[in-house]
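Shown here: the complex without one of its protein chains, the others still in place.
For reference, chains read A and B in written order, and residue numbers begin at 1 within each chain.
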Amino acid sequence: MERVRDILTGYTGKRHELVPILQEIQTELGYLPEEALVMIATFTGIPESEAFAIATFYSQFRLTPTGRNRVMVCRGTACHVKGAPQILEEIENYLNIKEGETTPDLEFTLESVACIGCCALAPCIMVNNKDVHGRLTPKRVRGIFSDSKGKEQDTS
Amino acid sequence: MRKITFVINGRKIETNERNTILRASLAHGIYIPHLCDHPDLTPFGGCRLCVVEIEGRGLTISCKAPVEEGLVVQTETPVINKVRRIAAELLIVNHHAECLQCVRNTECKLQDIAAYIGIEADHLQRLRQTAGDHPIDNSNPFFIRNPNKCVLCGICVRTCEEINGVRVLDFAFRGYETKISTLMNKPINESVCESCGECVVRCPTGALIIKDYQRPDRVVTTICPYCGTGCGIQLGVRGNKVVSVRGDRDNPINKGQLCVKGRFGYHFIDHPDRLTTPLIKRNGAFVKASWDKALELVATKFKEAQDRYGPEALAGLSSARITNEENYLFQKLLRCLGTNSIDHCARL
Partner (left out) sequence: MIRKERSKIPVKTLLLGQGTCCISAGAEQVYTALKREIAQLGMADSVQVKRTGLCHGFCQLDPVVIIEPEGLLYSEVKVDDVPEIARSFLPGERLVERLFYHSPVTGEAIPRYRDIAFYQRQQRTVLKNCGYIDPEEIDDYLTNGGYQALRQVLLEMTPEQVIKQVKDSGLRGLGGAGFPTGRKWESCYQAAENEKYVVCNADEGDPGAFQDRSILEGDPHSVLEGMIIAGYAVGAAQGYIYVRAEYPLAVKRLRSAIVQAREEGFLGEDIFGSGFGFDIEIFPGAGAFVCGESTALVLSIEGKRGMPKPLPRPRTTEVGLWNKPTLLNNVKTFAAIRWIINKGADWFSSIGTKKSKGTAIFSLTGKTVNCGLIEVPMGITLREIIFGIGGGIPDNKKFKAVQTGGPSGGVLPESLLDTAIDFDSLTAAGSMMGSGGMVVVDEETCMVDLARYFLDFTQKESCGQCSLCRLGSLQMLEILTAITKGEGRMADIDLLIELGEGIKIGSLCGLGQSAPNPVLSTIRYFRAEYEAHILMQQCPAKRCKALISYYIVPDKCTGCTACQRQCPVNAITGDRKKIHVIDQNKCTRCGICLSVCPERFSAVESVPGRLVSGD
């Protein structure tokens, strides 16, 4: 929780900093542990229950640890009509987890997201909040994962 | 405060400005179905049941609408009935409606609404049951939280914040997953809850109920015996036993509010361990004695100590359970005996 304390020193404790604080701590820790929520509540002067209430309201926040790679399947309309459900199913089968879960080796977390705004490339997924893969087919999905798994092993 | 006159269902009503249409109507005996409004709390506007029609403005919820001079309000139109019937039906199929086993039976706001609107079985059967199966929180020694009967009116949340200033509970999650929750959705006894029970009293359904509740057959109005604040209470008596305590809303001191002791700490009355006579220790064991004997013994021992060590050797420990006046007399007595060593158990 040292790291949380460090992050908090960058803020003044005003109420409207709450969401940015939660975002920064999640970026640092990958999720929002209970102790962090309590510390943030004390820091911003809000009840603990409200820190939890806010963390569970916004879909960006997670209360459990995530995998090293965060896979977000877009469930926007364009993606839906172009086969996003099949893409999600394929990834679920490949990683052997359901949406919202993390692989036991903490390698991948699978989530769905309302829309990543790349509708012209539908269906698409976003990995680690930066790499967008578009025009997917169930077959291409496996390619993406075997690539990134390979890369992980190379660097380790 | 300025008086305002407005018309509801053709009837003229005079009320204070800043009142809402709902509260003014209820005060004049005009029922408008509602769940999430409570006279002690800020209006919420979530249940959508209290819709009314204001001439020239259309539908609005009456719990949020302030009264205005000359408003013409209807509470019964086809559109109103359609909206509130749907809202009520959706709430009912989302509710564990086991009314006969429910502590809140006949005192439930959802029942009132269903009865007023007139819910029909074949209407309900068209809808899908959406009630969840959430675990019941039994952790608090005094009350039970049953999310399966929760209508998310938020009265408990607002009570905890506005009445008690603690805010143990809040809305958590979103959409259909929305629930009233503590930090990390833990059992309530692992939270900062003080068990004042204010939320339990205000809960309109069976979502927050008192444990082992027995309905009283009569009510006795009295003063809380715990501390010098002097909160008004209403003891619920069944047979010859106290089975419940309610805050007396007419009492100017507490206006109906109570703390955990006043509300839930009445079991000492009939507790087998309760002392009913003074005890005097003889040969290492306490033996029952009369008040005369006991006071005589205290007086003797006081005198002995005074004679041998001087008056300042005496000390008195008083109790928060007696009134301020009695505490005043107690310190007077001790000072007459020549000591200033007086303390009090005011550790609420």
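Here is the rule we use: a contact is a pair of C-beta atoms (placed from the backbone, for glycine too) under 8 Å apart; a residue touches a chain by one contact, two chains touch by 3 or more.
Everything quoted here is computed from the prediction, not taken from an experiment.
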Residue in contact with the excluded chain [from B:I32, B:A97, B:L152 or B:L334]: B:L152
Selected residue (touches chain absent from view) among B:V93, B:V166 or B:I322: B:V93
Missing-chain contacts mapped onto chain B: 44-49, 51, 59-61, 64-66, 79, 82-87, 90-91, 93-94, 126-128, 130, 151-152, 154, 171, 173-178
For chain A, the residues touching the chain missing from this view: 15-20, 22-23, 44, 46, 53-54, 57-61, 74-82, 113-122, 124, 126, 129-134, 138
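The rule is short, and it goes like this: only the chains that are shown with their structure count from here on.
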Touching residues on chain A, where the partner in the complex is chain B: 34, 37-38, 47-53, 56-57, 59, 63
Residues of chain B defined as touching chain A within the complex: 161, 166-174, 181-185, 191-192
